[in-house]
Each structure stands twice: as structure tokens, then as C-alpha cells.
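Every protein chain of the complex appears in place save one, which is left out.
Read from first to last, the chains carry the letters A, B and C; within each, the first residue is number 1.
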Amino acid sequence: MREAAVVSQPHPLQRIPGVAIVLVVLIALFSATAPGFLSGANLSNVLVQSTILTMLALPMTLIIMTEGLDLSMGAVLTLTSLCVAIVSLATQSMLLGLGAGLLVGAAFGTVNGWLVAILGIPPFVATLGTLGMAQGLSLIVSDGQSVVGIPHSVRDIYSSTLLGVPVPIVMALVTYAAFHGLLYHTRFGTYIFALGGNREALRYAGLSPNRLLIAVYAIGGAMAGIAGLLMTARMNSGHPTAGLGIEFDAIAAVAVGGTSFERGNGWLLGTLLGVIAVGVLRNGLNLISLPSSVQVASVGLLVIVALFLDGLRSRA
Amino acid sequence: MSTAAMPLDASSATPLLELRGISKAFPGVKALDEVSFAIYPGEVHMLLGENGAGKSSLMKVLCGAYSADAGEFAYKGEKVAISSTADAQKLGIAVIFQEFSLVPYLDIAQNIFLGREPKGRIPGTIDRRKILADARRVLATIGFDIDPSTIVEKLGVAQQQMVEIAKAISQNARILVMDEPTAALSDRETELLFALIARLKAEGVSIVYISHRMAEVFALGDRITVLRDGRRIDGVRPADVTPDQLVRMMVGRNVDMTYPRHFADRPGEVLLSVKDLTSPTGISDINIEVRRGEIVGLCGLVGSGRSEVARAIFGADPVTSGEIIFDGKSISGAPDVAARRGIALIPESRKSEGLALLRSVGDNLVVAALRKLFPSGLFDQRSAQRTSNNLIRQLRIATPSARQTVGLLSGGNQQKVVIGKWLAAGSKLFIFDEPTRGIDIGAKSEIFALIDRLVAEGAAALMISSEQIEICHVCDRAYVMREGRIAGHLTRSELTEENIVRLGMHHA
Amino acid sequence: MTDITKQAISPSRSLVSQEAIQVFYRLLAALLICAVLAVLSDSFLSLGNILNVLRQASLTFFIASGLTLVVLTAGLDLSVGANVALSACLAGTVIHQTGSPLLGIVTALVVGGAVGLLNGVMVTALRIPSFIATYGMLWVLNGLTYWYMAGDTIHGFPAGFRQIGSGYLFGLPIPVYLLLVFLGIGTLFAQRTIWGQEIYAIGANPVAARLSGIPVTRRLLLVYAVSGTMAGLASIIFLSRLNSAEADIGESLTLPAIAAVLIGGTSLFGGVGTVFGTFVGALILTLVLNGMNLLSVSANWQPLVTGVIVILAVWLDMKTRRRTQ
Partner (left out) sequence: DGETIAVFTKNQTNPFFQTVRVGADNMAKVLNAKTLHYIPTKPDSIPEQLSQIEDVVVKKPSAIVFTPVDYKAMVPGVEKINDAKIPVVNITDRSAGGKFLSFIGADDYSLGLETARYLLKALSGKGNIVIIEGVKGSLTNVDRVRGFNDALKENPGIKLLASQPGNYQRLQALQVMENLMQSNAQIDGVLAANDAMAVGAIEALDGANRKAQVIGINGTKEAIDAIKSGKLLASGDYNGFAQGCLGTMMAIRALREQPVINEIVLKPTIITQDNFKPFDVPLESRICPTFEEAVKLGVK
């Protein structure tokens, strides 16, 4: 018989998702054609612009690993951003604003988790529903108007630096490190793999999949709260439609990053690559100024090409 | 295999764990009906019964995965409650489930200690070094030599079963439940497992063992409990019964376990002829011939490539070179072409490849025969219903109705549905990949009788089975595979277990 | 023979299938909404308003009916709205240039179908998850449409063509006839042909379906192409009803269509659902929006109410399913 112990581990290169190849090609292309692309200021631009998406795509990775989805993220981001604006305007305190955003975000996340775990509603449906609710609430609390005049302390979050590194980048890096540690080095992270891979296994191990699932969605909501602070800081105002649709970008980043929608196979670094690829593409196209319609199609093409490359490689 | 400890006298000791009057109903099915069941320290307790008799259900109640509708538990004579898996674990109950409970993208060590990870220095983290060391130790005790940081997804079925065993062992359980643990194991691993069982028993661990294999029952068992239709029929000792008596208890009637066949005097014309077939899945230069009226065996060790041959013939895997001639004409391409030409594949994994688990029994039964039953392309629910009801009757599938969701049937009955769907399609060549895996003795003989009838009527069968004795009983002749190639051919008179093993082994 | 097998032989007692019961519940819900609206608003029960609701529901239904088939195979088509926009713009141009509505209709159906087919190719041959593939397609189509239209509006079509969307026949709007026709075709296709059965089987377990001899790739291509073609059809209705087309018309069409499919009881996991359910789903959604207009509820509340209804509908569906099983 075949020797039991001989299990071929994949070559590390095999794990590189198509998006990494695309990313390298894009960077090479833009370096050659777009003046200023490689400048420090521009690279910092790309990274800062990617921070909000990073903070959503990382928890989205966890959620997708549980064979879930969170379509409400963009709408919740919008709502938390408004909450940050409204509360910090009323109290003149950035921290209270952040607290409000976190609270509302986590509440929505918990509701998502509750709908999915306890009521057993498919994640797509549950979060499509809460998307509508968050969007509606955004319109209602703001009456469709921008919220302006928020204190400077909020805005400074986005524009100040720490040891020469823009604060949003620091926040994104810390977030990445936290998620990395959480997923790969904690028991909770182990259970996230099990939530998607084999939920029964958790139950037999005496753990409550439902509570874990709610926690995962709640983390997603809370991250939308933190990202809401960044978003408000970035616009120096709250706006009732600002974040709509960003969840699809997050999902696309996760998908091209090599996380599959089945069986709990997730990869955080891939998600980060996906986010950066989207950022580089948008930035580079702005710099070389192709027609805007090309830009519209570009992210779609990125997704298709990256996954096409993945498909080619997995078949080879 | 000889076992060290003598069976305990049931009357002389208090049971370690006792279940009294357990009942459990599912919609439309009374899975358990006032079943009582006692486990004594250090015994191997065999649990037997037909498919759907309630064995797995009883064990799920025992380990807290299902809550019983009625009944009570006593641990060492004292009443206890088992309402969750955590309760059961506290009592030292561990289970090797019939369906795998592994997480694909975690490594072996994480799977073994899921929910019991050693704590690292930072709260919430895992002590990686300790978990690997612990896993290595557990794997060593069951004689499974593998790197514990291997991702489970990459393992074969047998290896996964070994991890499953390691996981249960690692809980240092006092009661270990094994639900058909050898169904996916090869001989070597089976031997390892039996040795392990002997060792555990010597340490005083009680083992509940569910199996459909008679040989195992007599080799391992200290005591036997038989279930039928959710009721406990009897408790006996192996020494006091014959296999035939046991089967009678399980099935309620006599079953001939030699699977009588009407061997044809003269084989018919060639139906399938495979020439120099090579495929990227690792098989090469396969030459096989199957004639009408024949059952041809395809044997070999697990991993020798039997399934791959079956899949390549059916068009489920691509073919690199070689030719498949079916019914006089060359055939190539996809499963739909093969199916339309009259080839049927009963795949080895019924859950992932054979059934739409959430659909009804009826829907699953007609799915392969749509084109044949409704040549006009127009589907008629009534006539589909009639066909499926006929099949349910013919195959004695235990289901409340054709409308029942197929995933709620017991494993054996699910297997019957997989076979049934190809009967409706009127195929000429049936390729069976482990058709009796997880099927009870009664059903097994029914299925073999069915295959016999099919080939007597002019069809042919190619049968893969890991149970050599079945091949010997029912096949006209057999090919033996080794490492992706045909290692030899055995005629009816040469067809013995020794010969199969000899040809199938390395450097024979 | 066991007791259980005996039961199996006696013919199944319930004559009505589970799906029929679920659709019945939905119709009941729709009637309930109607009753509430009739009490709250005098004008709700007028014939004109009822025809209105049907006509508005028809547009959502055309898109959602094709989508239903895709969802039945456990897929999703996020590009339907963008597909409607592109098809409408191209068809509009053809009608303008050639003056022939027929050519325009053919264009819309061909463009819509081709886009659908392309989605199918991505899902089958390239094995990209449908959710992602069609999201990519959505942006590619938007890019094409924006480029082609360059901010323009195409408007003003022959009166004959406009009858399709705004005309009446025996007192009923023509889209309502089309709705009935396609509801019939869709239901017959899904329930009464072997292709329909195969689609259900694929949605329930694609691997098992393939190994049961179903040509999965071809069926999936068919399903996506049908979904695209229905988007093309919807674009015709849109064109002839609004008498104009611009690049952004698709944006607000996709989510309501998905919502209609879900409210209609089709499961995103595939294998469960009906076209008729989707029709009722589209009806419920339209009724609610109609009611909010009639009662002059602020539009700020619309997303919230829609969200609640989607969740409620699916939850009730699951509840009632469990009970009747």
C-alpha cells in the first residue's frame, strides 16, 4: 500500500493567488507608464485609500470563512459614520463618537449574527435585510442631509501621522496584526475554521457554534464602526450614502485573495493583497488618465482575470 | 484475533453506564423505541442492526448530540443527565462518528484537540508546541505515522478515519463509541485499530462498536446487542450464537450470506472493452473487458486506483490516452454521454457524489432516468411518483414516503437510493464502487440478488469492493490493481482471498 | 418487511406538494397586505391602481424570473440590472437608426442572452463563483454602457413599439399579458420539463447531478443565457414604457429582483423554489412600495421596510416549511 505518511504538501508558491500575479503586473505597468506612481507620496496615497476597505475586508474574510456573507457592511459603515459625526458633533468628543459608532456597528453585527445563527436565515438574505434597515436608518437619522461641523479631533485621525506613518495606515496595520493573531493563533480563530469547515465538529466538541457565529458577525459590525470613524474623519462630515456598495469591493477582495466560499478555507494575507490590488488599479488608472468608462470596467476585469488565473493554476 | 480480558458477567457488576427506556422520534420515524442498553467496564460491546435500526441514533443520544424524547441515564448506578455533548464528555464518553467530524482546513493536531486546545501564555492563544507534541504522542499510540501539522483536507479517507480515531482516543475516554470505524480503512489500518482496541480494553476502557461486518463481531465482541426497527431485540454473547442466528435477530428472517448466483455457462458478447487507458488521476495502461451477463470484480488495496478506473470509464475524469469501447462503439467524453449510452456509475461517496441530500427520495430516484422515462422532454410528476414508489418497494427502502428528504434516511437506505436511480435509467453496464459500504447484511444480499438479476437479464457489472470475500462470492472473474495498474487477472476458479491479496500487495 | 416500508407503499396522503403550500402562504401574505392597504387608502382598490401594481410588478418579474432559474442552480446573477441597461441602450440605438422596432427587440434579446451566456462561461468553464463572476460582469457592462452612451439619453420611439410597454388590450395593460405568458412558460419549464428537473437537481448537488448523467455545463449555460435573455426582454419593456434609455437605468433594478426571488421562497442554496413564488414575491414588493406612495410615506423609510420584509418573508418560509414537513 501507499505509505500513509507521504502526503504531498503544496509548494509554497502554489498558494500565491492570481491576484498577486495581477498585482505585480499592475505595479510594473504603472511604474513604467504613470509618472509619479512610484513616488513615496503616491504609494502612501494608495495605502491610505485602502485602509477603510482593509478594515472591512478582514472581518469579511472571517465571515466568508463561516460560509457566510455580510452585505450590510457598506450600509452599516454609512450608519456608523453618521453616528460618529452626530455624536461627536453633539458632545465635541471624538472618543464618544467612536464609542457610538462601535456600539451601533456591533449592534448591527450582533443582529446579523442572531438572524443567521439563531433564526437560521441564510446570511445573504439576513444581511440584505439589515442592509435595507441600516440604509433606511441612515436616511432617517440624517433626514438625507450631510452632517457637518464635527470637531477637529475627528478629522485629525485621518490626516495626522505617527512616527511619520499616516495614522490610518497604522490603524490598518494594527488591525491586520490583530486579525492575523486572532485567526491563526487563538482558539477562537481555530473555531472560525470549524464554523465553515464542519460545524458539527464544534458541537461535538462541546462548543456553541451559534455564539461563535454571532461573535464573528459582531466583529464585522464593530470593525464597520471603527472604519466609520475613519470615513467620517476623511470626509470631515457624515453623509447618508457615502459607504453604500463598499461591501461588494470587500467581498471581491476576499474572493480574489484566495478565500473560498466553502468549507472554511480563508487566507488573510490574500485578502490584503486583494485590497491593495484594487487600490493600485484605481490609483494607477487615475494617474494615466484613461477614459473613465475603462475605470468603471477595471475592477470587474481585475476580479475576473484574477480568478481566471486561479482557475488555470488549480487545474494544472 | 484473541482478546485479553474475559467478558464480564453482566450480573456481577454494576454497569458503567446504563440507558433505560430511551425513545427518540423524528418526523415520520420512530428511531428509538424504549431501548435499554448497558455498558460494563472494560468490555467491547457490539451494537448490531439493519440500516436504519437506530444504532447511530442511540449513540448520538448516548453522547448528548441528540436529546432523547424519553428515558434516563445511570452512571455507575446513579442517575445522571446527558443533555449536551459537554455532559457526555464529563462522563468520559468519546465517539468516533460514522460521518466525519473533522475540519478540513485545520491541521491534524488542531482537529484532535478541537475545543481542548492547550492554552498559550497570552490568554486565548494556543500553545502551538504543546499541541503538536501532544498530537504526535496520540498518533503514535494508534500507530499512525504522520506529521500532525498536516492539513486534514489533504488526507485520504483512511487517513481521516485514523485522525478521527486519534481524536477520540486523546480524550482518555472511559467509554469509546465507534460507529463503523473500519468502513473506510484498509487491512493494515484495521489491524492497527484492532490492536488498539485490545490495548484499551486491557486498560479498562469500555468500547461500543457498531459494524455490519460479521467477522469483526466475532473477533472483537464481548457482548452483542441487536436493534431492529428502533427496538432492542436481544443481548447475547458471541459464544452463544452463530452468525446465522445473529442475522436472523437483526433482519427477522433467514439470509443466505453466501450470496448465491446464477453463473452463466457461456459469457455473452463483449460489452465494455478498455484498451491501454491512462488518465491524469494516476492510472495507466488499464486493459479491462466486461461481457454481458458477467459480474467482473475490480480489487486491490485502498488507493490502488480502482475508483479512478471507474470514473475514467464513466467519463467523470479526463483520459490522457487509450480507448474505451462500449457496445461496439468507441466512447469518450462526459458522464452524460456515458449515461445515455447505458453506463451507470454508483460512486463511492454517496453523500457528496450520489445524492441530493435535501431533495426527496423520489426526486433522487428518477434523476438519472429522466430522459428514459420522459422521452418527449415533458416531465410528469405522477408517472415519476409511480416509478419511485416501485423502486422503493423493489429495493425495500425504509422511508415513510417518496416525499421524505433523502438525507434523513439511514446510511444503508441512502445507498439503496443511489443504486435505485440507475435501475430506473435502464443501464446496460453497472459500475459499482463499494456498493455495500455501510450496508447491512440483509440489504447486502438483496443488492447482490438484484445485481445477479440484472446481469441475468443481459446487463453486466463491474464491481469494486474492499471486502474480498464479497468479490469471491459474486464475481465471475476479477482484475486486481496495484499502484494504478492492472496487476493481474483471476478467473472464477482462481478467485480466492489469498490470490487477491497476493496480487494486490507490493513486490508480491 | 418493516413498518416503515409498509408506509411507503401506501400512496402518500398529502395531495398538495410542499411548494404549493409555501406559495399559498405567500399569496395569503399578499392578500393580507392588500387588505391592510384597502383599509388605509381609498384609492388602493380601484381597478386602475390594481392594474398599476401588476404593471409595475411585471418589470421586476421579468428580471426576477430568469434570475430564479439561476438561483435554483445555487448561483446568482448580479449583472442583470447592468445587462438591462446595456441591452436597452443598444436596442434603443438600433430602433433609432433603422426605425425597425423588431430589429431593436432582436438586438435586446441577443445582447441580453449573449451577456448571460458569457456569465455562464465564466461560471462553468472558468469555474469562477457566480456571485463574483457576475459582479465582475456588472462593472464591465457598466463600463461599456457608460462609454457607449457618454452621458446621452436615447428617447422617442415609434408609437407601435411603445404599445408593448404602455398599451392596453381589452382593458388590461400589455405588460400584464406578457407577465402571464412568461409566468406560464417559466412555470411549465421549471415544473413540467426534464430540463427543469435537471436544473433543480444541479442546484441540489452539482456533483451528484453530473454523475447522474446530467450535462451540467450545458444546463448552466442555458440557465444563465435565459436569465440574460429575460433581462433583454425587460429592457424592451423598459424602453417602450419609458420611451427612453440612459446608462444608469439598471442600477436600481438588481436588488429588487433578487429580493423578489428571495421573498418568493427560492433558496440561495439551490434546488428549492418556484417561478410562481417569484411572481408573488415581485407582487408583494410592488404592493408595499405602491402602498407607501399612496399613503405618502417618506421615501426614507423604503429601504428599511423592504429589508424587514425580506427577512420576515424568508423566516416565515423556513418556519412554515419545518412545520409541514
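Going forward, contacts are C-beta pairs under 8 Å (C-beta built on N, C-alpha and C of every residue); 3 or more make two chains touch, one makes a residue touch a chain.
Note that the structure is a prediction, hence the values are computed from the model and not measured.
S.K.: Under the definition given at the start, what are the shown partners of the omitted chain?
M.R.: A, C
S.K.: Among A:106, A:242 or A:306, which one is in touch with the chain left out?
M.R.: Considering the complete complex, A:242 is the one touching the chain left out.
S.K.: If the hidden chain were put back, which of C:93, C:166 or C:320 would touch it?
M.R.: Spelled out, the listed residue whose C-beta touches the missing chain is C:166.
S.K.: Which candidate, C:137, C:247 or C:282, sits in contact with the chain we can't see?
M.R.: C:247
S.K.: When the complex is taken as a whole, what residues of chain A touch the one chain not shown?
M.R.: Output for chain A: 35-36, 39, 41-42, 45, 48-49, 52, 139, 142-146, 148, 155, 158-159, 231, 234-237, 239-243, 245-246, 282-283, 286-287, 289, 291-293, 295-296, 299.
S.K.: What is the set of chain C residues that contact the non-displayed chain in the whole complex?
M.R.: Touching the chain left out of view, chain C contributes residues 41-44, 46, 48-49, 52, 55-56, 59, 139, 142, 146, 149-153, 155-156, 166, 173, 238, 241-244, 246-249, 251-252, 289-290, 293-294, 296, 299-300.
Simple rule for what comes next: only the chains that are shown with their structure count from here on.
S.K.: Which chain has its C-alpha centre farthest away from the C-alpha centre of chain C?
M.R.: B
S.K.: From the C-alpha centre of chain B to that of chain C, how far is it in Å?
M.R.: Centre-to-centre distance between chain B and chain C: 43 Å.
S.K.: Using CA atom averages as chain centres, what separation in Å is found between chain A and chain C?
M.R.: Computed value for the inter-centroid distance: 30 Å.
S.K.: For chain B, write out the residues touching at least two other chains, lowest number first.
M.R.: Counting only residues that touch two or more other chains, chain B contributes none.
S.K.: Any idea which chain A residues touch chain C in the complex?
M.R.: Against chain C, the touching part of chain A is residues 115, 119-122, 124-126, 128-133, 135-137, 139-140, 143-144, 248, 251-252, 255-256, 261, 291-304, 307-308, 311, 314.
S.K.: Which bits of chain B are touching chain C when the two form their complex?
M.R.: 27-29, 52, 229, 314, 316, 334-336, 338-340, 345, 347, 352-359, 363, 366-368, 370-371, 374, 377-381, 385, 389, 392-393, 396-403, 405, 421, 425
S.K.: Show which residues of chain C lie in contact with chain B when the two form their complex.
M.R.: Spelled out, the residues of chain C in touch with chain B are 1-5, 7-9, 11-12, 14, 17-18, 191-198, 200-201, 204-205, 207-215, 217, 269, 271-272, 325.
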